[in-house]
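Read through the structure below, which is laid out as structure tokens, and then see the notes.
A single protein chain has been omitted; all remaining protein chains appear in their positions.
Note that the chains are named A, B and C in the order they appear, and that numbering of residues resets to 1 at the start of each chain.
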């Protein structure tokens, strides 16, 4: 069933120990827990997964562990992030061989790039396998953004079927939908209000917080799908409070601290990022208890 | 009926002739047309009203003409915009004497200001009359933005009952609502998707485009109020296309060109702003015909 | 004496009392003191002069007082700042009639402008009188910047003979000099190191701090003119420490506090700007004593 990504897809954290080893058991346990909670897919190596802090071997191991843990029950969409086309193609092929179901395509620019150069990069990823591709753009952290014109042109490539825009500009998502019609489906990010993105025609969300609030996230998704917008907003408001708390800290540190409070020993973000302090940890744990009790 | 602003409130253009005279008849006619169309209020001297390009006498005259035209049928909320507290207080008092029903409070900063200095400014406006105040913040054009903490503190002032945030960040609106609860009501701006803002708890929108698409704007508002979100989105999508077209040009030039195509001889934006060229005018006129025919 | 502006030209503060009246005596005294110190010109209504906070009558009065105080001994170059072409032309004509020797042309944009629109504005100022014009550009505070191409085109207008660029990018000044050759002379701003701008071919500086350190500023200018770069840098370093201190606060507040410490009762910046607190005032006074004792 190709081209059927939809729903709540947590960005997984990448648990790495002090020696740089991927902590495989806890990562597999987290995948098991999320699948048991009902998530619609797993996304290793997004921003929350600290792709920007991992080397090639660590990334590959993370992807393999998640594929093995998912065991075909839900799709695994792995982040490919590179500054060169060659590296992006190599990652795509390696993850395809390892068995992922889709590619989340991220461009790590250094020098400024033209629209044409940016399109070359994403086109190369699409051509490196026959997997469905989700375009990722985040003007806050990436130094190259996808223009609406580039998105329109890339939508002509058959396997590029999705986009996740992590700007805070929800109107841009509606403009993307207006421009690419049925050719590309749109996922929400943490920076958008998922209920709003669902209202305007989104198909779900890929986001770190879903790791620590999977059940209420899935309930929110069901309410949106059923068109029960009033009930959805009651729940959305409570989940937004979790997002707001996370926005005050490093995102990976928050999700890792939250998972630790829920019994998953995923450790700390990679230095020089810092773990949350005790007060912030307690605050996160309490907020997650409230949100999950809802 | 204090504290009851809600619904579709067009930002009026300011028709000014080549000699700098406010063109009173066309402005009054526009007000009459919008009231006849059913708008819930009129807002002279917003961004669309080119407050940044008018002198004190022109601003005063615009406000007086709108008040006379409204004749008490809908509330008139006038923009107060200044770089000094003294000027803002003087404008507020003058517009209150002239008979406005509310103040849209805008800060035109030059040198950077602290949160405390910004709050002094808005507090002084609130203290200058007993009219309801709508805070306005637009990080794209103003050089001072209202932090969430400042908004929370200003919400403690009884007459500050509304906020219009013209960032593109809809999540920020939800955070404002979460923070100030029932004490402050939130209006959408053109940069947000009004249906989304209504979904999350907004009370309406203040925006320039409502001048040229009043009927479908009011229908959209009604659908949102009735909770008919599916129908609302069909209409919202079509109205968003109008917004997208406007975003490619100077906003005042677009609204003025659109009104000209609808028979209101409001003239051009003040130089060095340019009027739209013939091709853009035709495009705007056609888009408005489509949107209003819907 | 056309086209002969050069040297140290202090940006004057605008002393305004709590009732909004220009304090004429202290402003005249300050002009007298600076002329006696040897400055090469006086510049009312720059950033330091709080042009963005004064109304038309206050600006006009400031200009008149400075012209009367200068009494033809040094040129007076008045800031013209507006968002509309019409207002800029009116200001230019009014100041020309009042007897200024040059115009410092500032554009206060609100909506974004094209290069062509920006050039229309400055061209109109040049055409409004036969006075020499100094282009002013400050990407930190103005919302419209002058591109190198616009500067080249404006340099073709005979009366536009100078530019003051208040970016922090000194390389841009050298590019301007390379592009416009002998047709436009370049002044340094506070954000640049004056000795460096003199080294690359600048003709002097227009800056607020020269109000409070006129003597060492003039000595620095003389050393640069004499090519005594080693001695110049010893003095430049000490003066830079004054600049650094000012950069930590509101500029008008610093210069006004410094002048108060030197016996000029110029008062405070216009609210919502705040005056410096007691500690910062003491720090400013001490730094100025050191710099002037040098």
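Going forward, a residue touches a chain if its C-beta (ideal position, glycine included) is under 8 Å from a C-beta of that chain, and two chains touch if they have at least 3 such contacts.
None of these values were measured; they are calculated from a predicted model.
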item: Where the missing chain makes contact, among the chains that are shown; value: A, C
item: Among A:6, A:28, A:52 or A:68, residue touching the chain not depicted; value: A:52
item: Absent-chain contact - pick from A:42, A:252, A:266 or A:291; value: A:252
item: Absent-chain contact - pick from C:195, C:210, C:223 or C:259; value: C:195
item: Positions on chain A where the hidden chain makes contact; value: 20, 47, 52-53, 55-56, 83-87, 107-108, 110-114, 116-118, 120-121, 124, 141, 143, 250-252, 270-274
item: Residues of chain C (touch criterion as defined above) contacting the omitted chain; value: 167-172, 174-175, 177-178, 191-193, 195-196, 199-201, 227, 229-230, 233, 236-237, 240-241, 243-244
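By our rule, only the chains that are shown with their structure count from here on.
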item: Intersection of the contact lists for chain A and chain C; value: B
item: Chain B and chain C, separation of their C-alpha mean positions in angstrom; value: 36
item: Junction residues of chain A, two or more chains touched; value: none
